[in-house]
Each structure stands twice: as structure tokens, then as C-alpha cells.
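Left out: one protein chain. Kept in place: all the others.
Letters A, B, C, D, E, F and G name the chains as they come in the text, with residue numbers starting at 1 for each one.
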Amino acid sequence: MHSETKAVLEALQRGEISVDEALGRIKNEPFVDTGYAMVDLHRKVRQGSPEVIYGEGKTADQIIGIVDVMAERGQTPILITRINEEKAAALAEQHSIDYNKAARIAVVGDKPEPDGIGKIVIATGGTSDIPVAEEAAITAETLGNEVVRLYDVGVAGIHRLLAHKEYIMEASVIITVAGMEGALASVVGGLADCPVIAVPTSVGYGASFGGLSALLSMLNSCASGVACVNIDNGFGAGYMASRINHMEVRK
Amino acid sequence: MHSETKAVLEALQRGEISVDEALGRIKNEPFVDTGYAMVDLHRKVRQGSPEVIYGEGKTADQIIGIVDVMAERGQTPILITRINEEKAAALAEQHSIDYNKAARIAVVGDKPEPDGIGKIVIATGGTSDIPVAEEAAITAETLGNEVVRLYDVGVAGIHRLLAHKEYIMEASVIITVAGMEGALASVVGGLADCPVIAVPTSVGYGASFGGLSALLSMLNSCASGVACVNIDNGFGAGYMASRINHMEVRK
Amino acid sequence: MHSETKAVLEALQRGEISVDEALGRIKNEPFVDTGYAMVDLHRKVRQGSPEVIYGEGKTADQIIGIVDVMAERGQTPILITRINEEKAAALAEQHSIDYNKAARIAVVGDKPEPDGIGKIVIATGGTSDIPVAEEAAITAETLGNEVVRLYDVGVAGIHRLLAHKEYIMEASVIITVAGMEGALASVVGGLADCPVIAVPTSVGYGASFGGLSALLSMLNSCASGVACVNIDNGFGAGYMASRINHMEVRK
Amino acid sequence: MHSETKAVLEALQRGEISVDEALGRIKNEPFVDTGYAMVDLHRKVRQGSPEVIYGEGKTADQIIGIVDVMAERGQTPILITRINEEKAAALAEQHSIDYNKAARIAVVGDKPEPDGIGKIVIATGGTSDIPVAEEAAITAETLGNEVVRLYDVGVAGIHRLLAHKEYIMEASVIITVAGMEGALASVVGGLADCPVIAVPTSVGYGASFGGLSALLSMLNSCASGVACVNIDNGFGAGYMASRINHMEVRK
Amino acid sequence: MHSETKAVLEALQRGEISVDEALGRIKNEPFVDTGYAMVDLHRKVRQGSPEVIYGEGKTADQIIGIVDVMAERGQTPILITRINEEKAAALAEQHSIDYNKAARIAVVGDKPEPDGIGKIVIATGGTSDIPVAEEAAITAETLGNEVVRLYDVGVAGIHRLLAHKEYIMEASVIITVAGMEGALASVVGGLADCPVIAVPTSVGYGASFGGLSALLSMLNSCASGVACVNIDNGFGAGYMASRINHMEVRK
Amino acid sequence: MHSETKAVLEALQRGEISVDEALGRIKNEPFVDTGYAMVDLHRKVRQGSPEVIYGEGKTADQIIGIVDVMAERGQTPILITRINEEKAAALAEQHSIDYNKAARIAVVGDKPEPDGIGKIVIATGGTSDIPVAEEAAITAETLGNEVVRLYDVGVAGIHRLLAHKEYIMEASVIITVAGMEGALASVVGGLADCPVIAVPTSVGYGASFGGLSALLSMLNSCASGVACVNIDNGFGAGYMASRINHMEVRK
Amino acid sequence: MHSETKAVLEALQRGEISVDEALGRIKNEPFVDTGYAMVDLHRKVRQGSPEVIYGEGKTADQIIGIVDVMAERGQTPILITRINEEKAAALAEQHSIDYNKAARIAVVGDKPEPDGIGKIVIATGGTSDIPVAEEAAITAETLGNEVVRLYDVGVAGIHRLLAHKEYIMEASVIITVAGMEGALASVVGGLADCPVIAVPTSVGYGASFGGLSALLSMLNSCASGVACVNIDNGFGAGYMASRINHMEVRK
Partner (left out) sequence: MHSETKAVLEALQRGEISVDEALGRIKNEPFVDTGYAMVDLHRKVRQGSPEVIYGEGKTADQIIGIVDVMAERGQTPILITRINEEKAAALAEQHSIDYNKAARIAVVGDKPEPDGIGKIVIATGGTSDIPVAEEAAITAETLGNEVVRLYDVGVAGIHRLLAHKEYIMEASVIITVAGMEGALASVVGGLADCPVIAVPTSVGYGASFGGLSALLSMLNSCASGVACVNIDNGFGAGYMASRINHMEVRK
């Protein structure tokens, strides 16, 4: 944005534009106001990936409206997270989408070829954690990453994890997805030498308190090199992992 | 107690005692009232081990008074938990004690020979968990158990635990003592085929919330065969493990 | 597993197998990967009982798939916990099952003859706690234990419990199942001389906070010899009790 | 107050006082404003007992100032709760007081003769609960009640409580004081046929969370006829019990 | 029960009964075991009112079964709390009941004539608190009390409460029922000179956290003479108030 | 009310009314008792706006009854908050209403012309916060304020907010409505020089804990000049903003 | 800042400054970087009052350094909140200060003459709430407001508050400061027709949980026109009240 501002100032100095025009351009923000949403159109340029639509709490019409604005301007692929079947069906009538029901995630447009540093390994503690893991996986793939899925390797059967230790050792970034006591993050964090993103899930009952148990467990991990996202936030983990996995490319 | 009541009734029927006497005996409870404490003197008979004194919140005089009552009646060894140095010093002037300052536990009288089914293994996640582990260890030893200490084998360096796997496999009962994310219980629970008692500790900071993180982690353990005691309750774990370790002897 | 590794090494030394074969066998883990689950097939050998399927969050197809893998290899009886009626009906079309609707637990295969040290007594505070108690009871029976049910003996009518004191005194292990204030664990813990497993339930309203009240109560029990499992975790209590009840047999 | 207002109005009607005087009297509140406290002087008339001074957070000078105002007007005996030794010493230089250090309660003036319906029984779970129990006891005695102390009768040794069952059955009101799991309230509530006031205490550690465990336990008591006051609020329990114990006298 | 035991012993002494008979009678508890419930039949004698059935978590058949046992033995009127419409309809087919849908409470048998010391005033903060207040009111009426209803007098319009001050001043016991910030208990507690039972309700949203806000407010009331029951526990408040209101009658 | 009381007293002094009449008038409160609600009719005079009806927990009949009482006496416009579609439909059969389904708010009668000091700006973090923002907006408009809506300007795209900085600088009062991390309040609070009312919303998932995250964030705002209302309490924010916006008019 | 930017642009257009100079000026922020703090020097202009120093967690040297920067540039009076005695003494050696020990607040420079719309009334529930109230009062006075102190008027003695009703009715803004159950805010909010700022305090014990009880109470206030600041945040309340009280002056 810095250079954009400079360009405006230079145009002003050259007398090509008036003060009011310059003022307008400097203030003119790169988004479209739909009334209910300020759709960010410069984010792909500014942050390397287009805006993501959080589907929960938005009506189908609102989601379609935002997709329209973005698609018209070539801001694809577009990720829509936490979108239920009904809204996805409505969206599918307007746009060609790829929808994963369990993960409640839709993608408008094609996924790019992987261009990251290495592979992102996504490991889950159990079978019930798979929907969150898929949200992470699809997010990462949509952002240009190769993903390795390693499901149901929870620590109560540590040999299942150790049997796949080579995936852990070869990963560029690892995402651990686990509910209940969330211990997977610590064990993986102790084995790996790459950044580990921990995603607590709401899988469990009773004193899991909707994922609080796994969240606290992951925040308190005695392993170094582990950072945490919100409960069930597969998207956030996939996005963060992608940023890390594109570090060398970015420079 | 059942047979005791029957004996009283038979004595009454035989006319050896009066109704009032019988009533008195049936009601007569096996404890001494010191004014501030009802000291239970039948517990050794009833439950296999003498009453334990919880030192927190009792004055040195109250502790000494209770020990006096018990010692006079041969109720030894006597465990006093959560007793600080000052109170322990006062007690030591009256009774010969064995005091562990870090674990804040004192024992009056000699520890018995181990007579349990097997060995109790006590594993800690880190060095900072040792005081709680020692409370468990001394409790178990005082109750007649052989104890194996396996300290600083937390899951962030899983190879440290796996290197000692034979202790895990040969244990009769295992006590896992861990703070922070408390994942040790799940990993050990998945490896072992004996009962595992999990003790969360208040070791940690921030979102460990005084041991809450480890506690929830252990309660939500995805491993089967794990049960939990209160935060920092080394005594409770040692006592429970001893009960389990004396199962075959008891019958 | 130790001796298995040794056997592989000896075969290698004798030249019967190649280094790669040896490496493969050492790494070869005893589970089947279905894509969504790593089914543990050595657990019966390793831990004395087959893997248990946690039905919540798994689709009927996933559950059936795991049962197929286990049943084919003779890993029965198979316990499936937290399986709702619909999934149980789907499973029943493929396998002969014994289903308890209130406890939401299914068993594939026959329960074995009891072979434990003694009896497991399961006591509930009220009638509403029975489904959780039944989950514990069926688990324990499936693992080879004789179970005594003692329901609705909560402490607000202490005489109901005292009237059944002989069951408490004769038990090998006791499971106390209670919601609301969960005081049953403490009273039973004070009477019994065997290990007591406490199961808090979510029975209650208002400040019971989904079982938190009973959980805290049980964790803070002033009785010794009590350990706790997660809220509504009847399975965990039954499994733990069975491990304890098979101590002498195991050695 | 109703009849007082009527008297003012009648005096006005008779021309004995002016409108402004009447207005003044109706608005004139029965308290003294010391700048930092509005000392209520009509409370003894209005509610049957004088105002009580909560010592925490008040300076010694403020406490003495309030006592001065009350004592001058014969508002004795005066209870000062949560007053530490230092402030009590300062107060004792100005007024003759009866101070209980453990309970941190001071009384200015003589306790009256008991004039309640019956006896108030105060039972504690353990020795460590005694300071809170004494706050309740001294409060009740200062308000004209006979108190029976029944200490260290926690439910983990239920026979200790049952041995004193006649006190429970003969009580007019019972106050149960317990920390940790606070189960005493439920057991006593199930035995007694009189109102039971439950006082949770902060005695305990770990998951007692400063008395939360006992508080929740008491609020969720499955016994009927139990109501609860704040953690460590011995004063509140003593005051409430006194109100109940003076019911028949009041009418 | 004391005298009952004595009578048995005297009969034994006189040779009228054998030791085994005596043992049986002493042990013989006054309840009926239905398999799922221990129905207490001596409670009316022991505690002045029959057992109350908590409908939540019981099936219609279980409720009917317990009512059958009680009704057969003349244990009426019978209160069933937290019973939904469906179960109430099933019960109504077997027994004549009086059912309040909003309060989810049913009464089998006739309410007695009021015979308490005075009137029980039940005040609510708002209209939404009425169902809980009615649970208290019907409970109190069924237990022989005259009830005065004072609804929608919350403190945000303090004049509405002050306008009814005479009810407050004339009450024998007051029950305050309020959600949200629950301040009604403190204001009433400051006005009244009789015992006040505070019932927090789950009325509210957001940071009311299901009644937690009102509960904490009531527990921390700066007014003396207030005690608290569980969130939404109208029954408990009505029962406690009735016990207090029958103090003088009882002696 | 003060002068009203004085007038009554003067009438009494002049002999125009009797003592009992005077007493009655002084006590006579300005509300109508419908049995389930004390409808406040003087509030418009006393506090500048008529009573507001909280629709949750009230039946349609109760709402209509209260509206009837108010409308008959000209107490319009009437706001009914948290009223669902079904109840709104029932109300619409009796009264002409303006209903916003997303915000669940109904208005009976016409909104007045804006007469406040300036404009109230309502900013939301995202699209999902709009229903709560609309509750605030409609409340403020009904109370005579001009409202500027500034939706979807959350801090994760700070340029969207900065692009509308002139609205922030020109506002009389600002309401910030945000869920998730609720950071909007702090950023706006740091930019603005007018009072800021922060409304946390329950928008979010996982560790947003129903709005707790946003609430704590807003309470801890490091910006000065920010005060907070309950989670999702759009009405409260609109009402408070209106009071502030009518300050100079009021004097 | 808007017009400042415009001026820079005009100077650039007139050729008076270069593009780089213009760029620099636009970017040039009005603060001084001390290394440990970015001292905001334009805040007085931008927001009507100078920056306030939060003393907690800053060393005496850091505080003095910030005061130096501000005082040199005439940014007085300067408020320093949460500054303990030791730091205040160190500061007093460098600058002339007015220090309130109980409220832990220091003021450098003279307080201005009051120039607000009206008076700010600060009411406390009890004597122990006075330090927080004084923080609010001194803040408001330093910002140019007349303050009326109304201390110890908690709702448990409602007549004390009603006796001072005229202060409530004549206030421009009211700050209610209360711990324990915090009901004062609701009662005052129901009486007043001006904005009410509620400050929960940490006064209390047990289930007040450090002010949580009062905080929830105030957030859930059933009175309209009440907004809340953080626990013990007297400064925030005084600042907010001042902003409101200066509304008409500002325009």
C-alpha cells in the first residue's frame, strides 16, 4: 500500500490530479460494501490469499452475494467455512462448488498446484476428529499445499503413531487434531523438528467441556515448537500451516 | 461390625447384660473425642490401615494430640500429610518421626515390610512433580508396598519413557504424576495392562490454572484403565494403589 | 513385544531373514488401517482385552467396518459404547448384537464366564443414574466379572445404603455412580475396605453444571481409597474395576 | 415504619407540626452518617438485631468509629466479623471486647440469655472447619441461642455422625460446616426433620477451588430442607439459624 | 427409630423374639425395593412429609410404579417434580392428579389445610420467573402452608416492591425468586425480619450463564438472614420454607 | 415523586383529605397489576421512556396483555425485545407492529423524530453481528435518535474501519458490536473522543464460550471511555446510548 | 488529523515541500518513543484529555520517564493509576504530586475547574468499596467534573439509599461502586433517568470470586441505562462519566 500512496502523491506533484482526488484515492479502500459486508478485494495481493467467508451466521443470500463480488473480480479459489448443507445447496445453484459435508466447507474454483516448501502432515487422535482435520486439509490444499493424512493415531495406542514416525520426521509442518485429553500435540511436538500447529476438538463428553480439556492440554504442552488455534478451528490451522509452508517461496 | 452386634445380642439373650448395656454397646463407637477431633481407632481393623492425619488447617497441638491418642493405642505407623516444617518440628519434639520436607509428609513409627501383590511404579512427567510423587511413594511404602520411582519421563521426550518400558510392563499398579498437560497418564495407560492411578499436579503456569489443565486431561484420557485423584493428591494415589496392590492378600 | 523383537533379531543372526525383513517386522505394527481408523489387533494380547469402539462421532458404516475387521480376526466380544439406536440397528443387520438402549451400549459376541477375584458392586445415588451404571455393569460383565447392582441408595436416605452394608463389605471393587452432589462416593469410601471407583453423572440441573458438581465432590472426597473417572463414563469405571478385579489372576 | 408514618400524619392533621416538619420526619432516616458509613440505628427495632460490622476492608479507625456510634446509643451487643488481630487489639483499647482469633470475630457487650425455640446444632466435617463453625456459633450465641457443637463428624467415617444422631434428631436448627466435598449437608439433611443451613468452607486443595466444590455439592444436595450460604460464611449461617430459632417467640 | 430399636431389644429380652428375628427387625429398613428405586415409606413419620419424586430422568413407568407403592400405603399427598406433559398424561391415566404445566409439577391426592406458623410470601423479580415460583408455591401448599404470591416486583422498579411492603413485613417466611442479577433477595432481605429463602432462576441470557449470575448474587447477598437453594429449585425453597413455617407446631 | 408527596401532605393539612386517604395516595403506586406483571405506567414520566417488554419467557397472551394496558394509556411507542416469530404473529393480530425477525424486536406505535445531541454510530465486527446491532439500532431509533450503521468493519481488516474514520470522529455516541475476540471496542475506543458502548456477541465457536471471550475482551479494553453491556444485549446498548445522546436536551 | 493531512497535501501541491517530506509528515506520528513506551502527545488534542499512565507493571523509573516527557510538553494534569506508595514516593522526588494511598492514584499538576454538564454522583455499596470510588472521583475531578460522594448506601438497607434519592434524581451521571452481589447498580438504574456506570469491586469473599459475582450481577442488570466497566476499574468509570458529562460542551 505504501508504494500506492507514493504513486498518488507523485501524480499530485505532477499536477495530474487535484488535492481532493489525491485525498480520495488515499482514502479509497480496496473493498466493496454490500451493505452487510465489506468485501476485501486487495487481500490476495496484501496477504497472499483471498478473503475467506465464515458461513455461520450468514444467510445463504449473503454468502452468495459475497461470492458474486469476489468471483466477478477473479478472487478465486474462494473458501467458505462452516456452511451447512442447505446453504451449500443454495450456493451450488449459482456457482460450481466442491463441498465436504462432514467438514462443512465449500470451495468455489479450482485448487492450485502445491507450491510450498514441503508436505503438511495432518494427524488426528481418533476417527471422530476427522471432520476438523478435513477442514484443515481442504484449506491447506486450496492454498497450494500437499497434504498427508494420518488419522486415528492417538496416544493411547502410541505404537500406531510410532509406526508412522517417518511421516512425522519428513513433514514441513504438522497439524495435530485431537479432542478429549489432546495429548497428541505433546507427543508429536517431542518427536518432530518442524513447527506443530495444535487443533483441539470438541470431541469428547463430560469433563471435556466442549473441547476445553484438549485446548488447555495443548496450551500447556511441555513440548516446544507447538502453537495452538481455537477449538475445532481446522481452517485456522490449515491457513497458518500454509503460511509457514510458503516461507521460502515468499522471500 | 455385624458380628459384633450379634455377639451383643446373644449376650443380652443369655441375660448376661441388660437392655441399657446392650443399647450402649451397640451405640458405643470406636473413636476418641478430643473436642476438636473424633479419632477413629477401629479403622485399622475396619479398613486395613490406621487413620491418616491431614495436617493442613490443624494446629501443631491438635496434630500432636491426635498422634498421642493413636500412638498410645498402638495405631502405628501414623501418616501425617501436608504438615509444614514448623509443625513437623513441634511434633518431632514429642514423637520420633521421619519427615520429608519437599513432600510435607511425616511418618510416626516404622514402615512395614512390603506385602503387596507386586510393585507400584510411580512415574512423573518432570522434575517439578517429584514432591507430589514422593507423597505417593512414602504413603505406599508406609502401607506395605514396594515402590519403583521413574522420574522425569514426560511425553515430550517419549523415548525416555519407552526406554523404561519394562518397568511399565512389570508393574502391579502404576501412579502417573504430571502437571502442565498431564499427557503421561494416557500414554502410560495405553502401554500398561495394570490399573493406572493418575495424579494431576499444580506444576505449570498460565492456562494450567493451578492443575486444572492436567486434571481435565487425565479425566478425559482416551486410554482405558485410568482413574484420577485430586490435584496434588499424592497421598490419595498412594493409598488407592496400596488397596489395589493388596487385593489378593486381603481375600 | 520385547521378546518378539528378540526373536526377530535371533532369526536375523541365524541368517534366516534379511536386514530389511527384520526392519520390516520390527516396524510392522499389529493394527489394520481402514483409512479412518487404525484398528488395534494386538490389544487383547497386550492389555488383556480387545479394543473398545467409542461410537459417538463415528458413522454407522465406520463402526461396522471396525467390527468387521475385529470379528474376522476373532477379537470378540466387542464393546461399542455411546452408540445410538439408529446406528445400533444398522450394526444389528450385519452382526448379532446385544444392545442396551438406555446405556447406549452394544456387545458383539458372548460375554465370558466371570473369572475375577470377587464381585464388583455398582451402587447408584438415584434411579436417574441407572443408564450410566448399566454401561459400567455391561462393560464389567463383558470383561469377565460378576456384578451386583445396588440402585437408588443415595445418601439423603442413608439408611437405604446402611441396610445393604453387607454388599459393601463383601465387594472386591465398588463403583459408585451419582449425580447432583455425588456424596455417595465418600460415604461408601468410608465404609468399604476395597478400591472404590467413583463415576459422576450429569444427572441434576442448575448448579450441577452438567455433572461438574458431582465430579468435584468425588475428586475432593475426604474418604481414602477412592479414584474418579470422567462424568458419565460408566465404561471407564467398569473397565478399571475389571482390571483391579483380575489382579491375582493376571500374575 | 408504617405506624410511625401514620403518627406523623396524624400530628400534621392535628396541626401540631408543619408540612415541612412532617416531610422531614417521613424522610428522616434512622441512621448516622460518619462520612464513610451510614450506621443503621433502627435495625434492632426493625429486624430484631443490631447492625453487624464486616471488618474486612475497613480500617481500625473506621471500625472504632462505627462501634462508638452504636455503643453510645446502646446498640449492643455488637458483632464485628472478619476482624484481624491487629484491628481487634486497636478496638480493645477503646471498648471491652470478647475476641476469637481463629474465627476472627469480636463481640462488644454481653451475650444475652438464650431465648430461642430450641438448640442450634453446629456440625463440622473436620477439625479444619472449626474456625468457620465458631463464627457461626458465636454469632448465634450473641443473638440469643443455645448452641451445641458437634465437630469432626465428616461422612468418610459415617459412624462418628450416626453415634451422635440424637443431637441431630433433637435440634431446632442444624448448621453443617464442611469443606472438600461437603457431603455432610446431604447426610444430615436426610436424617434431620428440622431446617438445615449448609456452610461450605474453603478447606481443601486442588479441585476444591477455594470452596467451590463444597458449595456446589451443598447447592445440589439431594436432601430436602437444606439451604446454603456463602463459602466460609459462618456469620450468615448463625444469623439465619437464629432467625429461624426465634420464629415462635416473634409472633 | 431409637425407641423402635429399644422396643425390639426389650422384646428379645422378654424372650418374645429370637436373636435372628431381632437382628432382622433392626436391620429391616422401612422401604420397598422396586428394582430401580428404594421407596422410602417411613419418611413421613421420620421427617414430617412423604418422599418426593424427582421426575426428570425417570420413565413414566418408573414414576407410576413409585406412586403405586406410596399410594397403596397411604403416603399421600405425593409431589412429583420436573415431570413433563407426556409423563404427566401417562400418570393421570392411573391416578387422579393436579398438574401445573408451566411449573412441571404434579400432585397426587388432596392438599391439606394450612397449619403453619404464618404465611409464606413468594416474590418474583419478573414474569418469566413465575414457573419456578409456582413450583415453590405448590410445594408449600401441598405441605400445609398458606402462600401469598407477589409477582414481578424486581428491583429495577423498586417502588413496585415498596408498594407491597406490608406483605414483606407480615410474612412468616419469604421466598424470593429471581434470575438475571438476582438482586431481589438482598433488597427483601434488608427489609424483612423473617427468614428469606433465595431461589436463583435461569431466566436471562448471555452473562447470566444459565442462572450462575443470580446464584452468585444471592450467595453474596450483603443482607443477613438469607439462604440459598439451587438454580430453578422452586421445590427446595418451598420445602425449606415449610419446615421453617412449621417450627412451632413441631415442638 | 417528591413534589407529589408534598402535594398530598398540603391537601391533608388543608383538611381536603383524611389521614387514610393521604396514606393511600402516598402508598398508591403508578402501576397496574395484571396478576403476572406489574406494568409501570409512570416510567415515561420518571425516566423519559416507557417500560420495555422483555419477550423471552413470557407467553404471547402475557405480552399482549401488557401491551394492552400500556397502549390504552397512551404509553407508546412500545418496544418488545426477544420476541419470536410466533409470538410476534399473535401480537400482530391485536396491534399494528413493526417486526424485525433477525433482531427479534417488535415496535408498537410510531418512532419519534430524532431529537438527540447528535448521531449514534453502530459498528459491527462482522456480518453475523448484524442482528444484535439491529436490536440496538431499532431501540435507539424508537427512543428518538438518528442512527448510522457501519457494518463488517472488524479489526482483522483494519483498513475497512480506518476508511470510515470520519463517522467515528463525528459520532455523538458509538456502539461497537462484536463477537469472537471483540477487539473492535478497543480500536474504536482509541480513535473516538465520544462515549463508546461495547456489546459483546455470542458469534463465534469453541473458545468463544458463547460470547465470554468478547465480553472479557471488552471489559479489559485498554482504551478509555468504553463501557460494556451484557452479551447480545443490543437493546441495553441502544438504550444507554440514547440516554447519553439526550443529555443536553434533558437539562 | 484529517485536516492536518489535507494541509500537507496542499503544501505539496504548492511545491513548498517534496514528495518525501510529505510522505514523512503523513507518516510522522505524534508520540515520543522512550524505548519502553510510546508516549502519546496528541491525545489531549485528539481525545480531549492527556494520556493516562497505568502504574502497575511499570518501574518507578519508567513512570518518571513518561511523566518527564509529558510534563515537558505541558501535557498536564497527568493521572497515574495503580501506583503503589514506594513508586509514588520516588515520583514525588521529581514532580509535585497529589497522592491518594487507598486509591493508589497520583495526579501531577492542578485539577481544572469543573466545566461539565452537571454533577457526577458516586455511590458505594459499603465502606470497603471507597478506595475504588475514590479512584473514580479523583479521575473525574482531574478531568473537570464536580463530584458528589454518596458512600455506604448498599441495598441491604434500602432506606439509606432512598433517603438520598434527591442526589440520584439530580445527577448528570451516576457511578455505582459495589462488591459482593453488586445489586446497587440495578436499584439506582431503576430510580435514575441519567446514564449509570457500574463498577464491580473485588470486595467480598468465597463465592464473590474476586469480584466476578458483582460483575455478572451488573452485566445482567434488569435496569436499563446501565453499562459496566472492569472489576475495580474506578479510573475507567470516572473517565467514561467525564466523557458523558462533557457532551454538550464538546459540540
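Quick note on the criterion: contacts are C-beta pairs under 8 Å (C-beta built on N, C-alpha and C of every residue); 3 or more make two chains touch, one makes a residue touch a chain.
This is a predicted model, so every value here is computed, not measured.
*Asks:* Which one, G:Ser186, G:Ser202 or G:Asn245, makes contact with the chain that was left out?
*Replies:* The one listed residue touching the chain not shown is G:Ser202.
*Asks:* For the chain that's not shown, point to the residue among A:Val52, A:Val67, A:Ile83 or A:Ala163 touching it.
*Replies:* A:Val52
*Asks:* Looking at F:Leu9, F:Val52 or F:Ala207, which residue reaches the missing chain?
*Replies:* F:Ala207
*Asks:* So which of F:Leu191, F:Ala227 or F:Met247 would be touching the chain we can't see?
*Replies:* In the full complex, the listed residue that touches the missing chain is F:Leu191.
*Asks:* Give the residue, chosen from G:Pro77, G:Gly182, G:Gly211 or G:Gly238, that touches the chain omitted from the document.
*Replies:* G:Gly211
*Asks:* Suppose we count only contacts with the excluded chain; which residues of subunit A make the list?
*Replies:* These residues of subunit A touch the chain that is not shown: 2, 46-49, 52, 117-118, 165-166, 169, 172, 192-195, 197, 215, 219-220, 224-231, 235-237, 239-240, 243-245, 247-248, 250-251.
*Asks:* Which subunit F residues would touch the chain omitted from the figure, given the whole complex?
*Replies:* With respect to the unshown chain, the touching residues of subunit F are 125-126, 154-158, 162, 180-183, 185-187, 189-191, 204, 206-209, 212-214, 216-224.
*Asks:* Under the stated touch rule, tell me which residues of subunit C contact the chain that is not displayed.
*Replies:* These residues of subunit C touch the chain that is not shown: 5-6, 9-10, 12-13, 19, 22-23, 26.
Quick note on the criterion: only the chains that are shown with their structure count from here on.
*Asks:* So which of D-F, B-C or D-G is the twin of C-E, meaning more than half of its contact pairs are the same residue numbers?
*Replies:* Checked against C-E: the matching pair is D-G.
*Asks:* Find the geometric centre of each of subunit E and subunit G from their Cα atoms only, then give the gap between the two centres in Å, rounded to an integer.
*Replies:* 49
*Asks:* For subunit A and subunit C, what's the span in angstrom between their mean Cα positions?
*Replies:* Between these chains, centre-to-centre, one finds 38 Å.
*Asks:* So what's the Cα centroid distance for subunit B and subunit E, whole Å?
*Replies:* Going by mean C-alpha positions, subunit B sits 40 Å from subunit E.
*Asks:* List, in ascending order, every residue of subunit F touching at least 2 other chains.
*Replies:* In subunit F, 215, 230-231 touch at least two other chains.
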